[in-house]
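I have a structure I would like to understand better, so I am pasting it below and will then ask my questions one at a time.
All protein chains of the complex are present and in place, except for one that has been dropped.
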Amino acid sequence: MLLNIEKLRKEYKRGNTSFFAVDSACLSVEHHDFICITGRSGSGKSTFLNMVAGLLTPTSGTIALHGNDYSTMNDKQISKLRNESIGFIPQGQCLLPNLTVLDNVRLPFYLSKRNGDIHEKAMSLLKKVGIADLADMYPAQLSGGESRRVSIARALINSPSIVIADEPTSNLDKETAKEIMKLFSHITSTGIAMLLVTHNLEFVEYGNKIYSMDAGKLIEGSRA
Amino acid sequence: MSDKNLTTIALSIQNLKRKPFRSTCLIILVSIFSFVLFGGSILAVNLTNGMDNMSKRLGADILVVPAGYDKSVQDILLTGHPSSFYINGSIQDKIARVNGVKTVSPQLYIATLSATCCSASLQLIGFDPNSDFVIQPWISKRVRSNILNNEIVVGGNVGAKPGDVLKFYGRKYRVVACMDKTGTGLDASVFMNMNTARKVIFNNEKLSSQYANFGKTLISSLSIKVEKSYDINEVASNILKNYGEKGIDVIVSKNMLSSISNNLHTFLLFIDALIIVFWLLAIIVLTTVFAVILNERKREISILRSIGATRKKISRIILCESSLISLIGSLVGIFFACLILFPFNAFISTSLKLPYLLPSFLEILVFLLASFLISFSVGPIASIFAAFKIGKSETYTMMQED
Partner (left out) sequence: MKNRIITGVSFVILGVLIAIGPLYIFKVCSPMGKEVMKCFYTAKAEIGVGSLIAILGVLLFVFKSAQTRFGVSISVTFAGILAGLIPTVLIGVCSMPAMHCHMVTLPAIIVLSVLTIAGSIINSLYLFSLIKRDHLKL
C-alpha cells in the first residue's frame, strides 16, 4: 500500500466552540490509483489534502506514505518526503513569481541538496505538458492553463510516487480544464498515484475511485 | 539562471533582481548608514589624532605674543595661515626673571610671499636651538645636529624633500629634513635657526625698514616653561601685570587647547549622534520593510514549503536576501566614504580649521573592517525576527491568510 490514512482528524477552535474540519477520515491509496474527492466549499477537502501532503499537522490519526508515519517525523524528514515522494499542486496561482518557468520546474530538485543536471528532464516535462516554448517566460506572462501545466511539470520533476492536487481546474475554462484532467490520467497510467480534490462533479469520471467530503467526513462514493 | 544550480544564494539573488526598485532603495539605505559610520569614524579619529599632535607640539605652558596677536598664533597652529608679528627681544631676559619661570625660548615668525607659481604663502619659524624645548626636540628626531645657518627643516605639507633648495625673499635655503605630518598648521611651516630667520628680515631692504623699530634682536613670541611648584595661570598674570604695558599678550596653552578641544568635542558628539541616528533608522526601516515584504510573500513561502523546502531553508533564503542587501550596501557606502575622505583629505583639513591627521594604514583598515561588520549586521538583524516568525507558521494557515 502506497498511502494509508487512519481516523484522521483536524480540530479548530472558533471562539468558545470547536469543530472538526476533518473528522475520522480513512483512505488507502495504491499505485495507479486516481482518486477524486468532491464536496462543497468548506467541507474540509483542502484541509484533508494539506494534512496528507504534510503541510498541516492533524489533531489525531495517522498518515503513512511508503510505511513512514508522519507523526514520527520532524519537519526536515516530512519536507524531504514531500519533496521526493509527493508532487503537490496547491490551489490557485502556485508558481514562484521571481523564477522563470524552467526554474520553477527545476526548483524541487535542488531543494533536496542534490547535484546534477536536471535541465534536460525539466525541458522534457515541459514538452510533455505542451509548453516547452515558454521555458524562459515568467509566471506573470502565462495564462491560467499554462501556469497549471507548469505546476504539473514541477510536481513530476522528482519522479514522485503520488501527485496531490487541490482544485487544479479552478478558474479554468472547460476546454483547458479537460486538457488538464487528461494530463492527470496520463500521469496515473505511468504508475504514479493521483489524489485530487475538485468541486466540479463533471471531472470525477476521470478517477477510478471517488470520495466525497461532507462536514469533515470522507465518504466513499461509486462511479456512475 | 537556467544552467545554474538553484542554491539559496541563487534564489535570493533572483528574488532581489526581480524587484530592482525595492532592492535598490534598501541597498541605498544601508549604504548611507555605512557611509556615515565609516566616514564619521575616520573623521572623528582624524580630528582626535590632530588634537593629540597639537597638544604635543604646543609644548610651552605660556606663550608671550604681541598684544592683539593671540588669534594669529592659534591660526598658525591650526590652519598654518602665515602671519608676521614682532616684539623687541630685550623683553626675554626680563620675563626670565619672573617668579616661577623655568625656561624661556624665543621664536620668530615670518610670512613669505607667494611670488612664484606653484607656491603658496608659507610660515617661516625661527627658533633658538640652544634654549628651545618645543621645536628642537621634535626636529632632532630627523636632524642629528643643530640646524646650521641657511639650512631649513620643512613641514609635511611644504612639498620639498632633503636636498631641495627653496627661495624666500630672494635668498636660497637648503632643505635638510622633512618632518612627518602632524595635522596642524606646522605642516605648512619652515623651521630655521634664529640667526637665519633674522637675516631673512635684515637682508631684505623692505622688511628691515618695516621692522627696524623692534631692534636687531626682534622676536615674535616667547615660549615659557613654568616650574612645577607654581600655578601656571598665576605666573601668566604676573607676567602680564609686570610687562603688559610693553605691548604684550599672554596665552596659557592649556586654556587655548581646552577651548579648541571643546569645539572639537561638540563636533565629535554630533558625529556620534549622527551615526546612532542613522543606525537606528536603518534597523527600524529595514525591519519594517522586511516584515511587510514577508507578509506579502506568504503565498510564495507556502509554495516553497509545499514543494519540500524545510523551515530552515525558508529562513536561510530570507536571511540570505537581507544579508546580500547589507553586503552590497555596506561595500557601496564604504567605497564612497573612501572616495571622498582620502583624496580630499587636505581639503577637509583646511576647511575644518581644526587639527586633522589621518591615522596609519593599519588603523584605517581596522575601522574599515569594523564599519563593514556593523553595517553588514543591520540586514540580518532586521530580518531575523521575521524569518523566525515565518519559519514557525503553519504552511496551510499561511496559504489561507494570503
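Going by the order they are written in, the chains are A and B; count residues from 1 in each one.
Basically, a residue touches a chain if its C-beta (ideal position, glycine included) is under 8 Å from a C-beta of that chain, and two chains touch if they have at least 3 such contacts.
Bear in mind that the values here come from a model prediction, so they are computed numbers and not experimental data.
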Indicate each shown chain that the hidden chain touches within the full complex.
-> B
Residue among B:34, B:136 or B:157 that touches the chain left out of view | B:157
Subunit B residues that touch the omitted chain in the full complex | 3, 80, 116-120, 157-159, 188, 339-340, 343-344, 346-347, 350
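Note that in this section only the chains that are shown with their structure count from here on.
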So what's the Cα centroid distance for subunit A and subunit B, whole Å?
-> 66
Contact set on subunit B toward subunit A in their complex | 1-3, 5-7, 11, 14-15, 17-19, 299-300, 302-313, 394-397, 399
Which positions of subunit A touch subunit B when the two form their complex?
-> 46-47, 50, 53, 55-57, 75-76, 79-80, 82-84, 88, 90-91, 93-100, 102-103, 106-112, 115, 119, 135-136, 138, 154, 158
